[in-house]
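Read through the structure below, which is laid out as structure tokens, and then see the notes.
Only a part of the assembly is drawn; its chains keep their places, and the rest are absent.
Chain lettering (A, B, C and D) follows the sequence in which the chains are written, and residue indices restart at 1 in each chain.
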Amino acid sequence: MQAAEKKVFERPRTLKEVPFHFCPGCHHGIAHRMVAEAIDKFQLRERTIGVASVGCSVFLYDYFDVDVIEAPHGRAAAVATGVKRARNDRIVFSYQGDGDLASIGIAETIHTANRGENITIIFINNTVYGMTGGQLAPTTLLGQKTSTSPYGRDFMQDGYPIRMTEILATLEGTAFAARVAFTTPKNINMAKKAIEKAFQFQKEELGFTFVEVLSACPTNWGLSPVDSMKRVENEMIPYFPLGIFKERKAADVL
Amino acid sequence: MIQSVIMAGFGGQGILLIGNMLAYAALGEGKHVTYMPAYGVEMRGGTANCTVVVSDEPIGSPIVGKPDAVIVMNLPSLKKFESWIKPEGKLFLNTSLAPADERTREDIAFYPIPANDLASQMGNARLANMILIGAYVKATGIVSQDALIDSLSKVISERNARFIPQNIEAIKLGADQVETANP
Amino acid sequence: MTEKQDLVKGNEAVAMGALDAGCRHYFGYPITPQSDIPEYLSYHLPKLGGEFVQAESEVAAINMLLGAAATGVRAMTSSSSPGISLMQEGLSYIAGSEIPIVIINMSRSGPGLGGIAPSQGDYFQAVKGGGHGDYHLLVLAPNSVQELYDLTILAFELAEKYRNPVMILGDAMIGQMKEPLLRRTPEKIVEYPKDWALTGAKGRPQRVLKSLYLKDGELTAHNWKLHQKYEAMKKDEIRYEEVFVEDAELILVAFGSAARISRTSVMMAREQGMKVGLFRPITLFPFPEPRLADFAKKDVGFFVVELNTGQMVEDVKIATAGRSVDFFGKPPGALPTPEEIFEKIREIYPG
Amino acid sequence: MARIEIKQSLCKGCALCTTLCPEGLIEIGKRLNESGYFFAVFREEGTCKGCALCAKICPDVAIEVWK
């Protein structure tokens, strides 16, 4: 009977009814949805201010029904700091790619964490610069070919893939740091919980919270969405292990 | 003699590829040529278009407001570019994706070509662009068909060289459509 | 509302002006010769419930400012030449996103590390736009401690009025000098509607502050909209000071500290009976072009004095099209003395 | 008796849902949508468990699940 039927999965309120501009099979969409769900879960939509970064996710404001400010490439953490310092009763999050956060924006990221700014950063690590057409990212795996590492990443030339979650977890100001992926039902659930926890910690004013999402860029990897998912599982996770790297107990703050 | 053409369609339809082919063909014939893509690298999805100008004299603007011809591969592009065509210019329309009755102008030569359908009949839907450029070159004589065919080796990587014969076939099929389409 | 004069350093006058304008959010990075500003504010802001953040760099500072000001609070930064250069990308974003902020450049000597002595080498950067794209800062150039205070208050008002960054262009001389200051705290802070501020989308549609416009024609329209604002500023915000210009045969044009020094030189010339006047642009953008154009209609010469090798002189040339424009430049490293400028006046003075 | 609904206009045919559905109830169809993608379709015949795995993996939030 139709009447008894209940919607058990629907688009979160915070996500507008608008199609994403992302390429087919791009994980940005999954991450967007989970962030929106976390905002819904804690009923934060009306007091959230989002910070869009420059990368494939720049159109954050087209999808999230919250106030949004657009940051220059790499500076989202600094912008978020400004927002939070001005309105410390609001929920502030930024959403950034690996080029944005780990390359050009690494100074702002580290110092924002070190200051223990009470904000949440969602970090999309897809081992490549998506928006600009697939150049080397600081997270590009060794041997991976990109449009600016045409012979494959070589550590003598380009250095090593950088593990941001591990670095940030070492800083005193970080309250929560986790790395997640969407490769299996189990990992999807873990990702959802981690993103929720980050917002919950912010709500409870515990300090800086950070979730790194291992993400696929089928377009620039030159793989199908399904093969891209496999690459995340088989190539990325071994180098970028999943898990919670730091979780502060409330007491630590005092 | 100076001739300009705008080609437009969805991102994946190979618009820039045929634009490049035309430019190489013109170069091959010793003509002056400019190829100008309107691109959206930093924006995913959306449409693609490019402008090619071929001339016996040095070329000024690679941008044209009133092209001699337009090749259109989908409906949004028809809506955008039909009005641009110079009076008495030419419209090459992929009627598989943009119905002929959506067009509005009568003062231009019209070449309706069901490119996707023809391509599917050939067994490869991705050849639609080749059919259209074949038709365009035939109808305008802007370059010779031979020059166009020669350009394939410039734009198709060695890895895909085996597809060249198919493409030649499609170009010729397109050329054959010209009479049918606009007799 | 205090009425007593106190001896105050220029930099501190800026900080006081900011506090009296209701600014409670400061983001900056230390650099000589303006560090008194953050030092003063780091002491006073916490007591007023405000936020003082020493950013990790000028790049971070300008972006924190962007974030804070986007929420509608009055916020500022201050720096000096090399630090201001680092803020150019952020400034272009702020102008493009129409966020009102106040930025102080107590400029020093360049190019490069240069030195910490006074200089006006940053005129072009401030006035023509050092960042990318078509935008302008509204630029105020004080020449006394009192004016530093007053114009800082004004800067916050104008920033909100136009939703545009406003720069105070000072230098090591006026920033470091002390003079009596009358701290006439405004009775009421002039404010403008904040219907664009990001405060959380409670009970209203989402608000977005951005500078990316990709739809057909959108960005062209946005650029013309910004242009209209600059035209409006040219109409309504031009400010200048005139000394002895009515009967002048030679008008010395100078701003900021060059004007301050030149004022004495003009006095010396008057004492010698030379008909010399001083025209001091207070707004550098909008530049007092119409006023200078008026003078240019008369038979008068112009003499531009700057602490650089020649920058504002270009704007004076545009304004006075065709008139003779002499120039005396003293690039940084040593300030010109009033006597030195007076000598130049004597050389140039007609007859 | 659960079921899903795939919003044809949002689907980009990435096929991630087809790989995750434990019952194999989703496949990529043969028709293009207005954006030029072959979109996914729900094969009504099998028994949908309403597990929502398809929806959770869908990058375009194109799937709703009823139970």
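Worth pointing out:
The rule is simple: a contact is a pair of C-beta atoms (placed from the backbone, for glycine too) under 8 Å apart; a residue touches a chain by one contact, two chains touch by 3 or more.
Because the structure is predicted, anything quoted here is derived from the model rather than measured.
Although the view holds one copy of each protein chain type, the assembly as a whole is A x2, B x2, C x2, D x2.
What we mean here is this: only the chains that are shown with their structure count from here on.
With centres defined as mean CA coordinates, chain D is found 36 Å away from chain B. Computed centre separation for the pair chain C/chain D is 59 angstrom, with centres defined by C-alpha atoms. Chain B and chain C have Cα centroids lying 54 Å from one another. For chain D, the set of residues that touch two or more other chains comprises 35. Shared interface positions of chain A, i.e. residues touching 2 or more other chains, are given as 22-23. Touching chain D in their complex are the following residues of chain A: 5-11, 15, 19-20, 22-30, 32-33, 182, 185, 188, 218, 224-226, 229. Across the complex, chain A is touched by residues 2, 9-10, 12-16, 19-20, 35, 37, 50, 52-53, 55-61, 63-67 of chain D. Residues of chain C that touch chain A in their complex: 25, 27, 51, 53, 55-57, 59-61, 63-73, 75, 89-90, 93, 97, 198-203, 206-212.
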